[in-house]
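Now for chain A:
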Amino acid sequence: MNKAEIYEFLTSRNKQKKKSRTPARLDAIQSATGAILALFIVFHLIFESSILLGKEAMYRLTKFFEADFIFEGGEPLIISALAFVVFVVFVLHALIAMRKFPASYREYRRYQTHRHLLVHNDTNLWFIQITTGFMMFFLGSIHLYTMMMQPSKIGPFASADRIFSDGMWPMYLMLLVSVVLHAGIGVYRLIIKWGVFDGVQPQQNRLLAKKIIKWLIVFYLALGAVSLVTYIKIGYEHQEHYGERYHKGVKE
Partner candidate 1 sequence: MKIIYTDALIVGGGLAGLRSAIAVRDKGLETIVLSMVPVKRSHSAAAQGGMQASLGNATKGEGDNEDVHFADTVKGSDWGCDQEVARMFVTTAPKAIRELASWGVPWTRIKKGDREVIINGQKETITERDEAHGLINARDFGGTKKWRTCYTADATGHTMLYAVANEALKRNIEIRDRKEAISIIHEGDRCLGVVVRDLISGELCAYVAKGTMIATGGYGRIYKQSTNAIICKGIGTAMALQTGIVQLGNMEAVQFHPTPIVPSGILLTEGCRGDGGVLRDKDGYRFMPDYEPEKKELASRDVVSRRMVEHIRKGKGVSSPYGDHLWLDISILGREHIEKNLRDIQDISITFNGIDPADEGSKGWMPVLPMQHYSMGGIRVKPTGESTTMRGLFSAGEAACWDLHGFNRLGGNSVSEAVVAGMIVGEYFADYCKNTHLQSHTETIQNALEGQYEYLKTILTYNGSHNIFAIKEQMRNVMQEKVGIFRNGKDLNEAVVELEILLKQTREITVNDKSMGNNPELNEAYRVPMMLKLALCVAKGALERTESRGAHYREDFPKRDDANWLKRTIATWQNHEDTVPTLSYEEISIDTMELPPAFRGYGRKDALIPHPFTQNRETQIEKLKEQMGDVDRFEIQEALMPFELPNGYKDKNERIGEKNG
Partner candidate 2 sequence: MGDALNQKENQEQTFRTIEISVFRYNPYSKHSKPRFETYSLSETPSMTLYIALSKIWATMDHHVSFDFVCRAGICGSCAMVINGKPRLACKTRTEEFLDGKITLMPLPTFKHIKDLQVDTGSWMNAMSQKVESWIHTKEKTDISKIEKRVEPDVAQAVFELDRCIECGICLASCSTRIMRESFIGAVGLSRVARFAIDPHDERTDADYYELVGDDDGIFGCMSLMGCEDHCPKELPLQTKIAYMRRKLVSQAIKS
């Protein structure tokens, strides 16, 4: 083993006899990865909702992401690659953020008792955040794994079949609720954590940020839910033709 590491292990100081810079970096990475994921989701859910504009719109968008303007017919491996990158960020974020989970049952109990006594909004929000984070650990992984392994099976019918006929919709519903809440609260936390909108009236600005985030959460939940219902509907209508792919001019 590397000597420097052993020294740091024993003294909590690095070789300049200084406190380790790692916690600072971890903190920054945690926020950065969280922000990237949040940004990703903001667009992801919008793109996903293209189904509301019709199958054709969704199909075109899918093909666009497969870069059909370069590769004839699109290249699903691009999606695989993208999913892999997201997966890395996702895992990185989860690993780092997990430091903040209650480390033992005792800690968890103490937090719960305290939270119930205190009745304090932001403290309760944190509970939502760790719960949703924990859920996404599984749900997100499943989803991302699917996207990495079956990138070609994305499209108005393929997706709808997966959601309806493969019985994935409960998972998506849970994932939707988790990710929107988690990302929303996470972004609010980023704002106060780094003092983004402090300005001259930080308290008012905090309230404002909270309000805006609340409405964004409502908007995204609604958007996601409506999209999901649309997929379910398509899937229901399409169950007889399970596996058949969408292409321009297919019989509705």
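With respect to how the candidates were assembled, all candidates are chains of the complex that A comes from, given by their letters.
Definition applied: a contact is a pair of C-beta atoms (placed from the backbone, for glycine too) under 8 Å apart; a residue touches a chain by one contact, two chains touch by 3 or more; residues count from 1.
Note that the structure is predicted; figures quoted are calculated from it, not measured.
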Complex partner of chain A (touching, any copy) among 1 or 2: 2
Parts of chain A lying in touch with candidate 2, wherever the complex brings them together: 12, 18-21, 23-28, 99-100, 102-103, 107, 110-111, 114-120, 122-123, 126, 189, 192-195, 198, 202-203, 206
